[in-house]
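In this view, the complex is presented without one of its protein chains, the others remaining in place.
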Amino acid sequence: MLPIEQFPVLVVAISLLSAITILLAGGISKKSGFFISLATITFQFILSLFILRHVLTVGTIHYWLGGWRPPWGIEYVVDVLNAYVLIIVLFLSLLAAIYSKRSVEQEIEARKLPTFYTLFQLLVTGLAGVVVTGDMFNLYVFLEIASLAGYALIAAAGGRALRASYNYLILGALGICFYLLAIGFLYSVTGTLNMADLRVLLPALYANKAVQTAFVFAFIGLGIKCAIFPLHTWQPDAYTYAPSAISVIISTAMAKASIYALIRVIFSVFTVDFIILFAPIFKIICWMAAIAMIFGSILAIAQFDLKRMLAYSSIANVGYIMLGVGLSTSTTFGLTPALMHLLNHALMKGCLFMAACAFIYKAGLWDIRGFVGLGRKMPYTCFAFLLAALSMIGLPPSVGFVTKLYLILAALEAGEYIFVAVIFFSTLLMIVYFWHVVELMYIRVEEGGEKEIRVAEAPMSMVIPGLVLAVLCFIVGIIWLIGTPLPMMEAINSGFGLGVVVP
Amino acid sequence: MSAEKKYGRDVVIETIARLMIPFIQLYGLYVMMGTEGAGGGFQGGTIIAASFVLYVTAFGITSGRKKFPESWNAAFKCLGVYLYAGIGLLCIIFSLGVAEYLNYAAVPLSNIIGQADTRALMIADVVEIGIGMTVMAAFVSLFFDLAWKEESVKEEEGGAEE
Partner (left out) sequence: MIEWMVQHIFDKYNYWISIVLMLIGFYAMIAKENLLKKLIGLSIFQTAIFLFYVSLSDVGTGWGLRFGTAPIVWEHGIHEGYMYVNPLPHVLMLTGIVVAAATLAVALALVVRLYEEYGTIEEEEIMEMEMDLERGT
């Protein structure tokens, strides 16, 4: 066995060991947590790059934990989709970790720092585990590790974050329980928990009521975790009141890992055939996504709190991803638009949240009505915000444009012209709310000119991650347009049996 | 502190607790590693943690805290996970990247006592002790955190269990 094939498990195990090392080292130095966490996540990220290279050149990694063969033991499977999502998750965790250095010092008491970083590292462990695992029950365990760490981290901000976290906990636990029930139903008819094994065994049982019930439970349960439209109620509060670095990581890495889990369960365990024949929900997903895109954007316009506005915008963007999922069977693009937006949205929303939290950090500004003249006071942060906002709206070479282009092409090919209109309308609404912020930042001048708020630029460790993401928004957009990663997407689609139109 | 003054101490409860705690802990250890099979770490750890709860009910929470301070707690928690995850990593390291994580057959002991026995020893005893330690420490710290505030507000952390 090549050492690279050991990497999927190292990503998880080293992270777990590092989490408890932070707790121990906290007894010696309160500040060591940040450095250990940063070093670990950097290491994990490098490992994930090697994993992607190996997967692209050699093939899927199958890793049997403890040497037990798959139907009995736990198997870690890393194919192109896993490797792709793993890189997204770890890259954004890395940036969030860098970002957390200064913001956490302000928000969390010094004596709680080791605990905070322990939980942070456990969150990363859980997310990495969710992405690499190939076992239904193991997915449940890792999802729960990540969620529990997430609840505690959101609550770390105190005050109103407590109730936000409590609501998230109740709904999240409910979702996880539904998913557990779905595993139970699947296990009762097939007697296996391995995803690949389930995929082989299920086709004979598609007509079975237990399998259909399991699909509904799994979809609803994971849907709650991803905050897809009617199940999103926990999301705005949780994103708004969480500590800055946690807002960044849960709105990007955690949301994307949950959506990955949903896609994996829909397309890899229950295959496309099952859904087309027995659970025709793609049409419903499309419509739910369309409502989410408009509903999220309209509510975002109504907000004055910038973080809450971004949270509602996230609901709209999850709608974009779900629209891509919903259209996947009826076009030759398959899952490509959805998977593109997985990366694109993580980049844009990460940058926007970083900027929004930097305003709060430096000036206590959460209300966008107080932003007048901010563009001259915090030039770099505001520039990052501007780039990400433009990208969100869909300025040509940016990632937002690429997503919209592909979604529109997919909708046109599927003949669903109504969704093209929905995309345009939602873009229009996005222009309204982002323009409102940008106008206040750059264009409007306070009467008298003297009352402008006086703030200096945010610290470097908070500006640079934001700027990196903002620039990446455009670079990645150009890379998508050149089409370098498209063969990767083709590989994922063909793995799921997508990309060919079923007549 | 104030709770102890209010309620005082009870000879009957103290004596019975004194008698029972060693047996509860012994039973916990038995559940953890007494039998040959795998499993029992979580249950054994919980039973030992229950003995600490009994100690606190009998002798008061401050003296309970003195017996088992938070720093020990953190150390036990970490040591348990180190045992579990560390031995898994050792399997990779000792076999120079050939064996899988948690593949106990790769632990060098197997040259001496045979592969099957190594696996059995690791699964039934070493790993169970690790799990038991972590669970015990986690439950004790949960109990203290929920039952009592040390001076100021204490942040609680869960999910430390594997």
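Going by the order they are written in, the chains are A and B; count residues from 1 in each one.
Assume contacts are C-beta pairs under 8 Å (C-beta built on N, C-alpha and C of every residue); 3 or more make two chains touch, one makes a residue touch a chain.
Please read these numbers as outputs of a predicted model, since none were measured by experiment.
*Asks:* Among A:Tyr117, A:Tyr151 or A:Phe295, which residue is in touch with the absent chain?
*Replies:* Of all options in A:Tyr117, A:Tyr151 or A:Phe295, contact with the hidden chain holds for A:Tyr151.
*Asks:* Quick one: which of A:Phe43, A:Trp68 or A:Tyr187 touches the chain that's been left out?
*Replies:* A:Tyr187
*Asks:* Using the touch definition from the top, which of A:Leu162, A:Ala279 or A:Leu409 touches the missing chain?
*Replies:* The single option touching the absent chain is A:Leu162.
*Asks:* Over the whole complex, note the residues of chain A touching the chain we left out.
*Replies:* Within chain A, the residues touching the omitted chain are 137, 140-141, 144, 148, 151-152, 155, 158-160, 162-163, 165-166, 169-170, 173-174, 177, 180-181, 184, 187-188, 193.
*Asks:* On chain B, what residues meet the omitted chain?
*Replies:* Listed in rising order, the touching residues are 37, 39, 42, 135, 142, 145-146, 153, 156, 158-159, 161-162.
Please note the rule applied: only the chains that are shown with their structure count from here on.
*Asks:* For chain A versus chain B, what separation do you get between their C-alpha means, in angstrom?
*Replies:* Going by mean C-alpha positions, chain A sits 35 Å from chain B.
*Asks:* Under the stated contact criterion, what part of chain A meets chain B in this complex?
*Replies:* It comes out as residues 1-3, 6, 9-10, 13-14, 16-17, 20-21, 23-24, 26-27, 63-67, 112, 115, 118-119, 122, 144-145, 148-149, 152, 156.
*Asks:* Can you name the residues of chain B that touch chain A in the complex?
*Replies:* 71, 74-75, 77-78, 81-82, 85-86, 88-89, 92, 97-105, 155-160, 162
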